[in-house]
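Every protein chain but one is kept in place in this view of the complex.
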Amino acid sequence: MSDTGGVAANQLRAFVERIERLEEEKKAIADDIKDVYAEAKGNGFDTKILKQVIALRKKDPAEREEQETILELYLAALGMMPTPEE
Amino acid sequence: MSDTGGVAANQLRAFVERIERLEEEKKAIADDIKDVYAEAKGNGFDTKILKQVIALRKKDPAEREEQETILELYLAALGMMPTPEE
Amino acid sequence: MSDTGGVAANQLRAFVERIERLEEEKKAIADDIKDVYAEAKGNGFDTKILKQVIALRKKDPAEREEQETILELYLAALGMMPTPEE
Partner (left out) sequence: MSDTGGVAANQLRAFVERIERLEEEKKAIADDIKDVYAEAKGNGFDTKILKQVIALRKKDPAEREEQETILELYLAALGMMPTPEE
């Protein structure tokens, strides 16, 4: 009945509106996150490093440490840090 | 008192936890959006086009129409569609 | 002999330098692309639409037309354009 050119208009509209509502909520939360970073910055924290911390916390500690070790080996091999003790 | 190397540990922890909680909420909503698209797909809608529709709805209709007109002119000039009537 | 902590330093350095050289080349070309868009803009072309044209040219014409048809059906169903004739 409410088909337009074979498209179930009501159903399509419902999907579109659900997605738009969810995208608004997502945007509101993204804005909240920005606000917390701004507040942290206002309290003297380095937001770039804060982002690194958040990313590191998602990793398994053992895996994180292993990757850090490999990174240091590579940097040492390239003369970018003191050669690690063997 | 709870400073570690000059960093206000409690304050830092509070910021980190607020950000992590918000990021979880954001991820949950992003998952909801994916679910709605999957449901739309299950109902026969083309999700790629649905995304285009959502993007187009954010634009001002007059601006959208103007851009569509320019696009058609360019495509016509390149022989990618029938020359528009003048 | 040039191993540092088990890492073949010369080999690592060679990989790093090859990647860095290629990334420089890639950046130079990306800059050239920006320059061409700027030149097109200076000649009165709409660069945003130009980008759409480039993207559309990558698609198969039949597929492109089919997607355009579906998009118009959806937009019509949502009252965002005149109902297409059936």
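A, B and C are the chain letters, set down in written order, and residue numbers restart from 1 in every chain.
FYI, a residue touches a chain if its C-beta (ideal position, glycine included) is under 8 Å from a C-beta of that chain, and two chains touch if they have at least 3 such contacts.
Nothing here was measured: the structure is a model prediction, and the numbers come from that model.
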Going by the whole complex, the chain not shown touches A, B, C
Of the residues B:V16, B:A30 or B:I54, which one touches the chain left out of the display?
B:V16
For subunit B, which residues touch the unseen chain?
3-9, 12-13, 16, 73-74, 76-78, 83-84, 86
For subunit C, residues touching the missing partner are 8, 11-12, 15-16, 18-20, 22-23, 25-26, 29-30, 32-33, 36-37, 39-40, 43, 45, 50, 53-54, 57
Absent-chain interface as seen on subunit A, which is shown:
45-46, 48-50, 52-53, 56-57, 61, 67, 70-71, 74-75, 78, 80
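Please note the rule applied: only the chains that are shown with their structure count from here on.
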The distance between the C-alpha centres of subunit A and subunit B, rounded to whole Å, is 15
Where in subunit C do residues touch two or more of the other chains?
74, 78
